[in-house]
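Structure provided below as structure tokens; questions to follow.
A single protein chain has been removed from this complex, and every other one stays in its place.
Letters A, B and C mark the chains in the order given here, with residues in each chain numbered from 1 onward.
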Amino acid sequence: MTMFETAPRTRDLQARLTAFMEEHIYPNEAEFHRQVNTGHRWEHVELIEELKPKARAEGLWNLFLPPASDPQGKFGPGLSNLEYAPLCEIMGRVWWAPEVFNCNAPDTGNMEVFARYGTPEQQEQWLTPLLNGEIRSAFSMTEPEVASSDATNIESSITRDGDEYVINGRKWWTSGAGDPRCKISIFMGKTDPNAERHLQQSMVLVPMDTPGVSIERMLTVFGYDDAPHGHAEMTFENVRVPASNMLLGEGRGFEIAQGRLGPGRIHHCMRLIGQAERALELTVERASQRVAFGKPLAAHQHVREAIALSRMEIDQARLLTLQAAYMMDTVGNKAARGQIAAIKVVAPNVALRVIDRAIQIHGGAGVSQDSPLPMMYAQARTLRLADGPDIVHTETVAKEELRRQGVDLRRR
Amino acid sequence: MTMFETAPRTRDLQARLTAFMEEHIYPNEAEFHRQVNTGHRWEHVELIEELKPKARAEGLWNLFLPPASDPQGKFGPGLSNLEYAPLCEIMGRVWWAPEVFNCNAPDTGNMEVFARYGTPEQQEQWLTPLLNGEIRSAFSMTEPEVASSDATNIESSITRDGDEYVINGRKWWTSGAGDPRCKISIFMGKTDPNAERHLQQSMVLVPMDTPGVSIERMLTVFGYDDAPHGHAEMTFENVRVPASNMLLGEGRGFEIAQGRLGPGRIHHCMRLIGQAERALELTVERASQRVAFGKPLAAHQHVREAIALSRMEIDQARLLTLQAAYMMDTVGNKAARGQIAAIKVVAPNVALRVIDRAIQIHGGAGVSQDSPLPMMYAQARTLRLADGPDIVHTETVAKEELRRQGVDLRRR
Amino acid sequence: MTMFETAPRTRDLQARLTAFMEEHIYPNEAEFHRQVNTGHRWEHVELIEELKPKARAEGLWNLFLPPASDPQGKFGPGLSNLEYAPLCEIMGRVWWAPEVFNCNAPDTGNMEVFARYGTPEQQEQWLTPLLNGEIRSAFSMTEPEVASSDATNIESSITRDGDEYVINGRKWWTSGAGDPRCKISIFMGKTDPNAERHLQQSMVLVPMDTPGVSIERMLTVFGYDDAPHGHAEMTFENVRVPASNMLLGEGRGFEIAQGRLGPGRIHHCMRLIGQAERALELTVERASQRVAFGKPLAAHQHVREAIALSRMEIDQARLLTLQAAYMMDTVGNKAARGQIAAIKVVAPNVALRVIDRAIQIHGGAGVSQDSPLPMMYAQARTLRLADGPDIVHTETVAKEELRRQGVDLRRR
Partner (left out) sequence: MTMFETAPRTRDLQARLTAFMEEHIYPNEAEFHRQVNTGHRWEHVELIEELKPKARAEGLWNLFLPPASDPQGKFGPGLSNLEYAPLCEIMGRVWWAPEVFNCNAPDTGNMEVFARYGTPEQQEQWLTPLLNGEIRSAFSMTEPEVASSDATNIESSITRDGDEYVINGRKWWTSGAGDPRCKISIFMGKTDPNAERHLQQSMVLVPMDTPGVSIERMLTVFGYDDAPHGHAEMTFENVRVPASNMLLGEGRGFEIAQGRLGPGRIHHCMRLIGQAERALELTVERASQRVAFGKPLAAHQHVREAIALSRMEIDQARLLTLQAAYMMDTVGNKAARGQIAAIKVVAPNVALRVIDRAIQIHGGAGVSQDSPLPMMYAQARTLRLADGPDIVHTETVAKEELRRQGVDLRRR
């Protein structure tokens, strides 16, 4: 196997996944929206449930868990990040497709947390049905009142009271909470406001049907509500859960967050590459069919320049993402933090530029419901903010580069 | 009056308009959305109707018609483009505000067409109630099947049959057609497919309630339907109107389109400057209040860089727009075509960059319904396509520059 | 006079200046380089001396001094900044042309200092021959050892000793010092290191032939030495000058620097617009003559896009510069600091982009001695650093914008 070859196992899965997409996903894109837009928007989509067993039967299921999170291969096939990346990219081409393969956010990140940090009881209760795709989950971290890009700012409280924890706080951008099958949320809050800064936070499991848990409203992204998945603003008022719902131990929330966010970020980047690749395909398709000023769009030089620029940017972003995956596999998520930060900046920005060029070449159709492009754009735009805004990751890249060259600003 | 001073008449109107915005528009932004989102979305908004008489009573009404279109001052106060520009900018700061002053698209462009090209009968029937804000209008030009950036591509047919014209075709992006008060559409189509290329098109008046006129669906823009105004896809099947509904004469549609689009474009640019200016204000407000990593956002250098960059880009775009207005006033819309083309490229792109920076500094709130920013973005993005995509205007700027230096590519 | 009109006096001067350029400057561009490259490079250029009396005879002389610096009109025709701007732009089209009109840096800035702050004796000794173009001058401020973008960092010492000042220090980027006719330098240094931060600096006049003044070497800019003008690194070792050579008084150096730099900056910006305009002309000329792939370059869409983009950027930068000039004329240099800072960022960057596009369209010729473009590029690039790097001015623009909206970061 040489430098830019793909592992045989991945190549085989790529082929089967592509075939599945062509048989079951692309032909159903309109059907998905039809089901969501019929009747109550916040119901689980039947189409997804029909496709899941098919995907599972073909072995296209739970591909996301790397050996580091599942060393004994109990939960999945045990692909490395580098092996999973090209598969995640393919799934990412249609925004609702990953769930068909049980590989969608935030469930993948949550399952990884359960796999790494859950007790056997927690795993049995929540990880097993999640791995089976029977329930969905949420991750309640971001708060409207504080700049949540710094996790130490989180202000919700988790207070021990006998055998229980009492939880209070307001969260938003709790993605996936719109789906009625979402049964469990991993909640981050402060157990000890007086502890050392990185030891104040804890993560605790909060079943969605616990008294005091309320969805206040669903947020929109540009004009999309992303139903039935959705992004909730939620309140937690004197919510009581058993003490055994604590993850890993009090004060270890920041540690879990750090461990969870790396893989979550690279999965987003892989999917963004897939979105960009698809936007470029749509561009070429449009450019070859639509005629303006007497010749196909592709016969206009500015259209070809757009196509070439997108190709060059996508290829670079993909290679950088694969390199980050390789680093995660070989030196670990922590040592790869500079590489993860870099792709978290590069991938959404590249995807946005590629999608934007695609929109421009599609004309009016490109901003309308006739095209997946504007929704792609809205989602990619959010990813310049979600899991930390560009500047936070840019600072990480800079810090790593300074460190690499022996510069430590703190000593000055 | 020196070079960069504003005319006293404009300064007075600026002050009164700003006061009106502060008293009646900004405080009602949430109310507007509440009214639209309550019950049936496609009803005329009561709030607008309450505010219109107030604006009219204060003389903030029909400010858009330049002397060239209304030489005798019959229809409005007769502000020049240069005088109107700073006012249009202020109205543009809130997307639904221009209608309060009867200065919204596409009605302004349509009223200008009626004023310049309408017969007294057509003016009485349609222009008078439009100037009174009693009815709304639409402009049916763009077609889904052809690249409508070249108006000569329009394929709908207008066929003479006795004392009537019979109209057939499919149109989309017919903005304003969602409002039940929209009563009249100016329809562009071919009367003579065999005529010289610029003489094939005509414009004819089609009352919205004419049999055969159907709204097939409302289009979305990045998830927004812009209700109740909206953007319709419409079919016209064997629609019959009296021959007297023809505007200016058969074969003169392209000529009217050219005359109509210049002012329409500069109005859009003025409003975009207003949107950008408001986005920058929101940015500064957010940057001074939100704290991250222990200090206000504005204390972070990258935030200040964003603010400075937006300020520099807005100021340049505004000056270019004012210069184009001045050229339209002094040498006419046709000779100013290079300047109009330039702002049609510059203003939306500047607005998009400014709004995008504002979104980034707002974090998650910036893409949600809590902020006007994402809808601003969606609308500004559309204006890189509407009335001709960037490349078409870029070509015009290049052609004018080549011509200015004596280069004529056609002779080579 | 309306908003975008040019004053009649300026229009007349524009016409005469353009005629002079066409008759005497453009045809002599090769001759200038021939004279410089023949024999010793660091001699005053004969061609310049031949043209000066012609320019003076035509009234194209000392046009730079605004009424604020010369209220009684003793020294020049008294054009406002807004009137001078379009003239300075024309002169700027050829890098050595401004000296022919006695309007070149750093002499204009120095003459402005003498006019505003010089004693009658200082004016007679130095300003009179400068205004006559008989001698040249230098401005010794920047030091190699400190970040001179903050003038308070300047470390050279000026120490009183009886009736004399003793000067010690190392300066670089002392432009104009290469010319043997450069007779006087305005030297900035510290008279009182213990004074309040903005009162430590003073400016003192140092004749170039004073013992202890040495030119150590001439600096290059992208390989160019800009002979015979040049940029010197100089040492001042125990240089003694009479106490009467102090400008304005001890401790007022920072004040003079602030007053000097505003006009100097806008002159640079005006010249940069001229350079950009010329680069665009060369682009169009090349694009209409050179054939590639069977048609003139201008028939390739990417070339037309480059031309249009340059036209749009230049027009915006010019308007912003004119607006800054208008503000300087009407509210004064200090209140116009935000506008001056903005153009100091915008103009060099626009010029660089325009020149870079021109180079690309010229192919190999565009980087060689056959074209003025690479030297233009080198000079424009320097102006993103000289008189303060981009970031310093960007910060000023941001600070002014925050202040305008009532945000004061220092109070937080």
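By definition in this document, contacts are C-beta pairs under 8 Å (C-beta built on N, C-alpha and C of every residue); 3 or more make two chains touch, one makes a residue touch a chain.
Worth saying up front: this structure is predicted, and the values here are computed from it rather than measured.
Trainee: Among the options A:V94, A:L320 or A:L373, which residue touches the chain absent from this view?
Mentor: Within the whole complex, the residue contacting the unshown chain is A:L320.
Trainee: Using the document's contact rule, name the residues of subunit C that touch the chain not shown here.
Mentor: Considering the whole complex, subunit C reaches the absent chain at 142, 144, 147, 149-150, 172-173, 219-225, 290-293, 300, 302, 359-360, 363-370, 374-375, 377-378, 381-382, 384-386, 389-391.
Trainee: Where does subunit A touch the missing chain, residue by residue?
Mentor: Per the touch rule, subunit A residues meeting the hidden chain are 1-5, 82, 280-281, 284-285, 287-288, 295-296, 298-299, 301, 304-305, 307-309, 311-312, 315-317, 319-320, 322-323, 326-327, 330, 342, 345-346, 391, 394-395, 397-399, 401-402, 405, 407, 409, 412.
Trainee: Could I get the residues of subunit B that touch the absent chain, sorted low to high?
Mentor: These residues touch the chain not displayed: 300-302, 305.
Throughout what follows, only the chains that are shown with their structure count from here on.
Trainee: Specify, for the interface formed by the sequence copies subunit B and subunit C, whether it is same or different in terms of residue numbers shared by both sides, with half as the dividing line.
Mentor: Counting which numbers both chains contribute, over half are shared, so the two copies meet through the same residues.
Trainee: What chain sits nearest the middle when you go by CA atom centres?
Mentor: Answer for the innermost chain: B.
Trainee: Could you work out how far the Cα centre of subunit A sits from that of subunit C, in whole Å?
Mentor: 53
Trainee: How many angstrom lie between the centres of subunit A and subunit B, each centre taken as the mean Cα position?
Mentor: The mean C-alpha positions of subunit A and subunit B differ by 38 Å.
Trainee: Just give me the whole-number Å value for how far the CA centre of subunit B lies from that of subunit C.
Mentor: Inter-chain centre distance comes to 43 Å.
Trainee: Could you check subunit A for residues that touch two or more other chains and list them?
Mentor: Where subunit A meets two or more other chains at a single residue, that happens at 300, 302.
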